[in-house]
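In this view, the complex is presented without one of its protein chains, the others remaining in place.
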Amino acid sequence: MTEYALILVSTVLVNNFVLVKFLGLCPFMGVSRKLETAIGMGLATTFVLTLSAICSYLVNEFLLAPLGIEYLRTIAFILVIAVVVQFTEMVVHKTSPVLYQVLGIFLPLITTNCAVLGVALLNTKAQHSFLESAVYGFGAAAGFSLVLVLFAAMRERITVSDVPAVFRGPAIALITAGLMSMAFMGFSGLVKG
Amino acid sequence: MDLALSSRDHTEAAERMMQNHTDTARVHRHLWRFHGGLHLPDHKSLSSGQQIQPAALPKHLVLPLQQHIGAPAKPLVEVGEHVLKGQMIAQADGFVSAPLHAPTSGTVSAIEERAVPHPSGLTALCIVIESDGEERWVEHSPTTNWAALDASELRNLIREAGIVGLGGAGFPSFIKLNPGARTEIDTLILNAAECEPYITCDDRLMRERADEVIAGARIMRHALHARHVVIGIEDNKPEAHAALREALARLDRSDIELIQVPTLYPTGGEKQLIKILTGKEVPSQGLPIDINIVCHNVATAAAVHRAVELGEPLISRIVTVTGGGVVAPHNLEVLIGTPIDDLLAQCGGTRPTLARLVLGGPLMGITLPHRALPITKTGNCILALTPGEFGQHGPVRNCIRCGECARVCPASLLPQQLYWHARAKDFDHAQDYNLFDCIECGCCAYVCPANLPLVQYYRYAKTEIWAQARDKKKSELARERHDFRTERQEREKAERAARLAKKKAALEESPAADSEEAKKAAIKAAMERAKAKREAADVAPKNTDNLTADQQRQIEEAEARRAAAAEKEEEVRK
Amino acid sequence: MLTAILALALLALVFGLLLGYASIRFKVDSDPIVDKVDAILPQTQCGQCGFPGCHPYAEAIARGEADINMCPPGGETVVMALADLLGRDAKPVEGGAKEKMIAIIDEQTCIGCTLCLQACPVDAILGAAKQMHTIIESECTGCELCVEPCPVDCISMIPVKVAPATWTWPYPVATTQKQPNA
Amino acid sequence: MLFKKMLLSAALLGLFAVFGTALVAFTYEGTRERIAQNERDSLLHSLHALILPERYDNDPVADKLEVHDPVLLGNPLPQQVYRARKEGKPVALALTAVAPDGYSGDINLLIAINHDGSLAGVRITAHRETPGLGDKVDVTRSDWVQGFAGRSLINPVPEKWKVKKDGGVFDQFTGATVTPRAVVKAVHNALSYYQQHRDTLFDGGGTTAPQQEAPHGG
Amino acid sequence: MPTTIISSPHLHGPANVSNVMLRVVYALLPAIAGCIWLFGWGVLINLLVAIATALASEAAVLALRRRPILITLRDGSALVTAMLLAIALPPLAPWWLVAVGTAFAIVFAKQLYGGLGFNPFNPAMAGYVLLLVSFPQEMTSWAAPAGLRSADLGLVQVLLHSLTGTLPAGMSMDALTSATPLDTLKVQLGMSHTVSEIRGGPIFGLFGGKGWEIINGLILLGGLWLLWRRVITWHVPVAVLGSLGLIATLFHLINPELYASPLFHLASGGVMLGAFFIATDPVSGATSRRGQLVFGVGMGILIYVIRSWGGFPDGVAFAVLLMNMAAPAIDYYTQPRVYGHNRG
Partner (left out) sequence: MVDKTLRQIAGDGLWHNNVAFVQILGLCPLLAVTSSVVNGLGLGLATLLTLVLSNVTVSAIRNLIRPDIRIPVFVLLIASIVTAIELAMNAWFHELHGILGIFIPLIVTNCSILGRAEAFASKNSIGRSFIDGLTMGLGFTVALVLLGAMRELLGAGTLFDQAHLMFGEAARTFRLTVFEDYKGFLLAILPPGAFIGLGLLIALKNVIDQRRATAPQPAATMEPATGMTGGAN
């Protein structure tokens, strides 16, 4: 049990995907202008990331590894991800129009979020078990969502600030992300190994 | 006493008895508190000792047609007409509107755009009366037996008297005396708080004319069938409180509660007073009447009394002229329309240190660009401030989010958030933070260590939002009309094409009709069609489908102008 | 190597079926974004944006072909609203914001040629052939499209009059606070 | 209709999958040898820095052994032992070990021990110590780690197998004692492990690496 | 027509930004005096370097932006930032360390966002963390407190050291510095010593570090004065100290040999400064009262977590920055109920 908790702490805080591992930065910068959209994106990503971590694990374990074609991992994973995203969209669309309103528009964006492929690849690299893979995926997404939401709230504040003209927009957002990343360094060492 | 005893009066009497049980029960109504508020240096002693004196009759009186919330009044008089004191010179135009009466007898010398006391400093249509100095009253009759009138008759009297709220907002009072579908008005509150510094006109009114206030309260209560009547007065006006208590005792009106509330700006705000006295909150975007409460200013009550029991319309009000910049502060009974300059002169003129002239109190009043402006029904105070009276004024800095403003905001808003969004012109967010619940009391700006002109930001945002709403409405209309036009053009095009096709088909189908006769007939028919069309066009110009009343009016006006122009041309030709 | 190709081809085949199914099953019919954009545009229908009216401009924006700052009548407000809606960065309006104007016809000069009437995109001009024309003030959007066609130059643009009721508070200027007046 | 469209999509996707996979598969076939060689080379490269190539004639990368000792080798996972021999006789071995109590977690070490029990050299292969402080144990940052060469369990005496601050002979860095302390301890442990298993570690030689488990240290 | 339109209110209360900032400066004075007495002249030199850098870099940015300089400098916020950063830095820090940190604080953490009032992060702590992660060696060598160092430096010697890094002959840095109590605790716990063994060391006093107890007391004094002068409210300090104390008590009760006492935690490192002077920074903190409580509790928890299980001996600066990050979201979710709106 503790090892799962450790994976969670590690992925959410210590090795935060966005601020420390540098994964999923494009949506982090792109979908953080508004708090509400950030929350939507966070939820959608969490769902897809967890699911695709599981699916990639299965594909790796039961298709690639037995056949000895691990070198096709990237292709296979990205296919899995594309399908998971489409599939999610389909299910959400069918089961809950409300949820679709909230999450639907973000789903296409997730295919090109490197965090998703990153989780799949890192999972195989770390030789995680099925459950570990799932927890790792979930933790990564939770960490992503956490900083995305906080960042969005900050950005809403920054957009009404008197930022010098040349820094307005992405520049100050990146510097803010830098300071966030600096703050997150405080968590380093929390989980050793 | 003279109330006809109806069934509801039984309960009323029973309540009165209950309340009579001990005298203190009334005084010790449970008081609530509203969030925030300010303890301010009150500066009231400058003028509170000054008895109400009549202001001198001015030569010219300027009466803006809009002195109230709602539509401007419509003039009933013409230039050159002689009017009598109290004569109605403009009538209410629509439901939310109020008539205007001549404050004195004299001649209407102009109906024109004049500068009005408004923060914009813009002009508006005014009736100007040259007084004849005779103060001749129009015939007016008191209604002594008002208790016999039903509520709607009473309201009509009050409406015809042009009474609007004298507490500041200037909302036509008769509307607020209409409980509407709700038969139960729980509480009528008389606002005697007068919470802003410097102002003492209500204070003096209560000290000197407590009976009038109470009489007005009774009329209002009758109109509203209110179960309770409460007068809320701040505890920094002991004399007024004593006067009212004495009058209540003398008149045996123990059914009217007189409650002292702690002095805390802005206790006099309607919503805040309601909260203090009843613990209830007026819903956002709602009205006191939604929670079965009505709140009137004490001066409004006095005016109602005068209108009903003396038959005098609202032609004067009490104005406090005060501040360090005026030589001798006074409380003056002023005819509506009197120039502010005259009032200042009557108070010994201004001192050279005068830095700013304000109409209203120091927290909510508007800055006057000059003195040649008339007093209107809502003008309760003229404040001549000297630099020393502004308080601390350093440079304007950025908001440091200290939260002081939120601590004092009586509406529990987050003023700094409103500020941030108003500053960024992000009006949607400003509204998310409930911009329109701001009562513009100025508490936030008073405490703001960054000296931000917070209230101006809110006013800017509010007026911009309204302007945007107007624009939006207009653009909606434009879209509709554009779509309609496009559709029409397409329809016409299609029709034309169809006609053409038909014609062509017809021509092809009947090559036999190539005869001379047929051709002639066709030409004739075409000519006739064209003629008919021309005639039709003459009778009914284009574009007259789907018009609004407003457009119709404009068309009529245009036609009239056109007719006049034609006449003129005719004359010229002759 | 063959296993590799086969395995992946199979995977792709399955996924292809799935995606093909999904794409048919969930085809999006119309683009609601166009309507949302159109709702924000001021509907002046003036064509200054380079498109024949607001709706075409909205379509162009939705297609990503037009920038969001091309509508001068809409000004900053519209740019900000669009930026908000589309998640793009707001930028200054092309050509700068303009004062609100309406057209007025000099009724003494008008010869009743109906040209302006045909030009008006919102039917705000009244009149008939050979009769004097009038502009309905409340309907005129100030698009200036009628000015050009008039053969006798009797249409002019005047600023909309501000009354106390339509007046808006000025944006606070930091330094004006606490400055004495009178 | 619908079904046909689906099939078409699937077929197309499948087609491209075949193309793509073929491309990758060909590349894979073309690079496989080289990549394996690369991996060998880079391992050899590290070994060479510790055990000079002249000293042996076998293929230490192939002559490898997996051993397991969570206590002395600092990690519950199996560790690798690469053995160098000359003319079949044991010369030295390099074993991977972990210093678990680094400042920010595990420090991975490659420790080369001569057959006689003296250190041929130590390298840090992976660590997460603070740049500028603890990372000086890395040979690219300072030559502190070179100081281990020639040491053994009796050089210095066990009480002196410590950093100077704790009364030993090894330097620490200003402001960072934790990392050197951890490394010194790990190296010492590895030496102890070697001493305990010295006899069995070189067993089962030859070029074919037996998947043999060394007996547990106790 | 009026030239400018002046909105009500026409009165203003006595508060202004410069006064607020000046009060913070006054409240810091006792602690500064204590630091100089305890750690020597280095503290004073740090202060001077920091203030000079802060003012100069703020002026530089303002000049670049063509904004009024003097009026802005007079608001005193740069002064406060400089002073807070300076007393958080090691007393024997080289001048460039102080200058780099202060310049980063003012330029990157404050002025790039538009200056006073706009910065989402606490400038002083941003500068501090920057230095901590960039120059860990310089940042971890603290001057030993008076009575524990084997040598003393005069003002000129300290100045010389700050400017050139040279010490008088025969003196070594080791003689002047010692590990801080928190650092010692962390390292020695890592070596499997028990708390009571560690606490027996010479650098520990009654309940905290020797000398540090006094400094923290002086800071507390200043903080209470700020409370009394209504510059700050009780919410943040109480939340920080309360939550930290509570968690520390909890763990201390579970295993006193592994987890130090709550008093030790409260009186060590930057907790007092953090609770009264840093977390209370209005600009980068939460605004609403409820939000401030959340902010403070979050900070207390983070301080404890980082101290006990993280890689850094003290977590105040990180905790502040992390909570700064969360402040806008906290504010968003702790809005007060507006008059006339339904609860919830």
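Read from first to last, the chains carry the letters A, B, C, D and E; within each, the first residue is number 1.
Just so we're on the same page, contacts are C-beta pairs under 8 Å (C-beta built on N, C-alpha and C of every residue); 3 or more make two chains touch, one makes a residue touch a chain.
What you are looking at is a predicted structure, and each value in this text was computed from that prediction instead of being measured.
Participant: Among the chains present in the display, which ones are touched by the chain that isn't there?
Facilitator: Spelled out, the missing chain touches these shown chains: A, C, D, E.
Participant: Given that one chain is not shown, which residue among A:Leu6, A:Ile39, A:Leu63 or A:Ile175 touches it?
Facilitator: A:Ile175
Participant: Touching the hidden chain in the full complex, which residues of chain C are there? Just list them.
Facilitator: Residues of chain C in contact with the hidden chain: 12, 15-16, 19-20, 23-24.
Participant: Where does chain A touch the missing chain, residue by residue?
Facilitator: Against the left-out chain, chain A lists 19-26, 28-30, 71-75, 78-79, 82-83, 111-114, 116-118, 121-122, 125, 165-167, 169-175, 177-179, 181-182, 185.
Participant: Provide the residue numbers of chain E that touch the chain removed from this figure.
Facilitator: Against the missing chain, chain E presents residues 108, 130, 133-136.
Keep in mind that, in the parts below, only the chains that are shown with their structure count from here on.
Participant: Common contacts of chain C and chain E?
Facilitator: Joint contacts, listed by label: A, B, D.
Participant: Which pair wins on C-beta contacts, B-C or A-D?
Facilitator: If we tally the contacting C-beta pairs, B-C comes out ahead.
Participant: What's the farthest chain from chain C if centres are computed as the mean of the Cα atoms?
Facilitator: Following the centroid criterion, the farthest chain would be D.
Participant: Between chain B and chain D, tell me the centre distance in angstrom, where each centre is the average of that chain's C-alpha atoms.
Facilitator: The mean C-alpha positions of chain B and chain D differ by 86 Å.
Participant: Could you put a whole-Å number on the gap between the CA centroids of chain A and chain C?
Facilitator: Each chain's C-alpha centroid was found; their separation is 38 Å.
Participant: What whole-Å value do you get for the distance between chain C and chain D if each is reduced to the mean of its CA atoms?
Facilitator: 67
Participant: I need the residues of chain B touching at least two other chains; which ones are they?
Facilitator: Residue numbers touching two or more other chains: 119-120, 356, 367, 369, 390, 393, 395, 398, 426, 451, 453, 456, 459.
Participant: Hey, what residues on chain A touch two or more of the other chains?
Facilitator: 72, 75, 79, 157, 162, 188-189
Participant: Among the chains present, which pairs are found to touch?
Facilitator: A-B, A-C, A-D, A-E, B-C, B-E, C-D, C-E, D-E
Participant: Can you check the complex and tell me which residues of chain A touch chain D?
Facilitator: Of all residues in chain A, those touching chain D are 71-72, 75, 79, 188-189, 192-193.
Participant: Given the complex with chain B, which residues does chain A contribute to the contact?
Facilitator: 157, 159-160, 162
Participant: Give every residue of chain E touching chain B within the complex, in rising order.
Facilitator: Chain E residues touching chain B: 1-2, 5-20, 71, 75, 77, 114-118, 282-283, 285, 287-289, 335-341.
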